[in-house]
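Our next item is chain A:
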Amino acid sequence: AATLDDVKARGKLNCGVATGVPGFAAPDANGRWEGFDVAVCRAVAAAVLGDSDAVEFVPTTGKTRFTALASGEVDMLARNTTWTLSRDVDLKFTFVGVNYYDGQGFLVNKDLGVSSAKELDGATVCIQTGTTTELNLADFFRTNNMSYEPVPIETQAEALQQFNAGACDSYTTDASGLAAARSTFEDPSSAIIMPEIISKEPLGPLVRHGDNEWGDVVRWTLNALVTAEEFGVTSTNVAELSAAAGDNPEINRLLGTEGSLGEMLGLDADWARRAIASVGNYGEVFATNIGEDTPIGLARGLNAQWRDGGLIYSPPFR
Partner candidate 1 sequence: MSSITLDHHADRSKMQVSEEVAIEINGMNKWYGAFHVLRDINLTVNQGERIVIAGPSGSGKSTLIRCINRLEEHQEGQIIVDGTELTSDLKNVDKVRSEVGMVFQHFNLFPHLTILENCTLAPIWVRKTPKKEAEERAMHFLEKVKIPEQAHKYPGMLSGGQQQRVAIARSLCMMPRIMLFDEPTSALDPEMIKEVLETMVSLAEEGMTMLCVTHEMGFAKEVANRVIFMDAGQIVEQNEPEEFFNNPQSERTKLFLSQIL
Partner candidate 2 sequence: MTTTTDPHQASFRLSMLLYDSRYRSMTIQIIALIGFLTLLGWLFSNTANNLADLGKEPSFRFLSEPAGYDINQRLLEYTNRDTHMRAALMGLLNTLLVAALGCVTATILGVIIGVLRLSPNWIVSRLSAVYVEAFRNVPVLLWIVFTMAILIETLPAPKAFRGETPEATMKLFDSVAFTNRGTYIPEPLFSNTLGNLHFFGESSLRFDVSLDLILLAVLFFGGIFASIKIKRRADRIQEQTGDRPTTWYWSLGVIFVPTLIVMVALGFHLGYPELKGFNFKGGIYMRNSLIALWLALSLYTAAFIAEIVRAGILAISKGQTEAAGALGLRPNRTMNLVVLPQALRVIIPPLISNYLNLTKNSSLAIAVGYMDITGTLGGITMNQTGRELETVLLLMLVYLAISLTISAVMNWYNESVKLKER
C-alpha cells in the first residue's frame, strides 16, 4: 500500500484534474478548485486524510495527464478520461470505476437547420485534441461516407470561441461537455445537441497499475458516494445516521457503525462518513456541480441510479 502510506505521510492528496472544464474542474477567483471531478478528489482526501481540502490539484492537459500519473506526480487522475482497453492494459493504469457515463456528441447552431449528425457532410468540426474524440470522429465520418474538416483545439474555451463565432459548424466532445458548453451561451437554446452519440465514453478516476490497495481506496470511495445516494444518505443526514447504528445494515456498514470495512481498506471506520459529509453523495455532487439547477444543466440520463433506469450502480458494501 505504498501510495496510501505516501498520501498519509504527506498529509496531502495529489490529484490530477483538467485545466478548466466548466462544471467538472475549474479554479474560482480564490483559486479554489470546484467541479464534478474535483469532488471525487475531495472525497478521497476526506476519506483518507479526514480533510477534503488536503488536496493538491494538479492541472493536466490531454498530453501530460498520463505521464503525470505514471511518474507518480499525482496519486490519482480525476479528469474526463475515457476507460479504454489500451489505456488500461498498454498504458498500465487501473480505472477504478465510472463516475460519469458519457458519449461523444455534436453541438450545432440551430439556424444551421441540421437535425442529425448524418447531415453534417462537408461540415467544419471543432474538436478538443488529446483525447479519443478525434479518432471517434474520423471513424464516424468514414463509416458514414461523409467528409468533414477537423479543427483541432487545445482548450474548451478556445473551442467555444470558435463555435460561437461560426468558425466551425459543429463542436464535438463528450455530451456532458457539450451540455456544459451550451449552458454558458448567452442564449442556450440557440444551439442544439444532435441525437447521435457516436461513442461510449465511460469517464472515471484512475490510478497506476500495481498498487491495488490504493486502487481499492479510490474505487470504494467512489462507490461509497454512489451507495450513499442509493440508500438516501446525504451530507445533511450523514452525521445523524452515523451517530449510532440504524436499521439498515448496508448503511451501517457504509458508515462504519457496523463491521470493519474501513479497516480492511487500511482506513478507519469513519472514512465513508467523512467523504459523504464533505462533498455529499453522488446525487448531491451531480446536482451541485452539473445538475439541472446549475448553469451546466445536465439531466441525470445514463447517470441515474440503476433503480431509476440509469447505469450508476455500486457493488454492495459487505
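The candidate set was assembled so that all candidates are chains of the complex that A comes from, given by their letters.
One rule holds for everything that comes next: a contact is a pair of C-beta atoms (placed from the backbone, for glycine too) under 8 Å apart; a residue touches a chain by one contact, two chains touch by 3 or more; residues count from 1.
From a predicted model like this one, the values you see are computed outputs, not experimental measurements.
**Q** Sticking to the defined contact criterion, which numbered candidate from 1 or 2 is in contact with chain A in this complex?
**A** Per the touch definition, chain A is in contact with 2.
**Q** Over in the complex, which chain A residues touch candidate 2? Could you list them?
**A** Chain A reaches candidate 2 through residues 62-63, 66-67, 70, 90-92, 111-112, 120-124, 129-130, 134-135, 137-139, 142, 148-154, 158, 161-162, 165-169.
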